[in-house]
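Okay, here's the structure, questions in a sec.
On to chain A.
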Amino acid sequence: MIQALYFALALFLLLNLCAGLWRILRGPTTADRMLAAQLFGTTVVAMLLLLAQASGNPVLRDVALVFALLAAVTAVAFVQRAWPEEKESEHDLN
Partner candidate 1 sequence: MDVIVVLEWAFDAVLGLGLLWLAWRTLNSPDLFKAIVLFISFGLLMALAWVRLNAPDIALAEAAIGAGLTGALLLAALARLRTTTDNTMPAQLPAGSWFQRGLLIVLLSGSAAGLGYAVWILPSHTSGLSMAVTANLDVSGARNPVTAVLLNFRGYDTMLEMIVLLLAVLGIWSLGGLPPRPERPAVAVLDTFSRFLIPVFILAAAYLLWVGADAPGGAFQAGSVLGAAGVLLLLSGWRPGVRLMQWPLRLALTIGAITFIILGVLTLLYEQQLLAYPVAQAGRMIILLESLATVSIAVTLAILFLGESPDPEEKK
Partner candidate 2 sequence: MEAILANADWGVIVILLPLTGGIVCFLWPAVSKTAGLITVAAVVLAVAGLGRQIMEHGAYRHTVGGWGAPLGIDLFADGLSLFMLIMTALVGLGISCYAKSYFNPRDAVWFWPVWLFLLAALNALFLAADIFNLYVTLELTGLAAVTLTALTGRIDALSSAMRYLLAMLAGSLAYLLGVALLYHDSGSVDIATLAQRIEPNATVWAALGLMSAGLALKTALFPLSFWLPPAHASAPAPVSALLSALVVKASFYILLRLWLELFADFAEGVSTLLGLLGAAAILWGSLQALRQTRIKLLVAYSTVAQIGYLFLVYPLASASSGLAAGIAAYLAFSHALAKSAMFLAAGNLMRFGGHDRIADLDRAVQRLPLTVSAFALAGVSIMGLPPSGGFTGKWLLLDAAMSQGRWDLAAVMIIGGLLAAGYIFKVLGYAFMQAKEPHDARAVPAGMEWAALLLAVGSILLGLMASEIFALIHPDLVANAGGAVERVWTA
């Protein structure tokens, strides 16, 4: 029974993630899109931990660990490099 719960929750999180995609498409600022990607990272970590438990494959926890580490690097790269210091164009400032 608890197995079914793992899968159900993983599916629920996946649907959550798909709903969050709307924010990436919509924006409006670059930061909003990046935030959505951050949320996806955490969601996938949670899904991997659930699947690790459900399938009894502890290796997936390593995958989750790597995700947790590298999501942070991507976010820092965004803030330090890809987000221009100057003011963004008008539609970004709503």
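One rule holds for everything that comes next: a contact is a pair of C-beta atoms (placed from the backbone, for glycine too) under 8 Å apart; a residue touches a chain by one contact, two chains touch by 3 or more; residues count from 1.
Candidate selection criterion: all candidates are chains of the complex that A comes from, given by their letters.
Being a predicted model, the structure only gives us computed values, none of them experimental.
Within this complex, chain A is touched by candidate 1 out of 1 or 2. Of all residues in chain A, only 3-4, 7-8, 10-11, 14-15, 17-18, 21, 24-25, 27, 30, 33-34, 36-37, 40-41, 44, 47-48, 51, 57, 59-60, 62-63, 65-67, 69-74, 76-78, 80-82, 84-85 touch candidate 1 in the complex they form.
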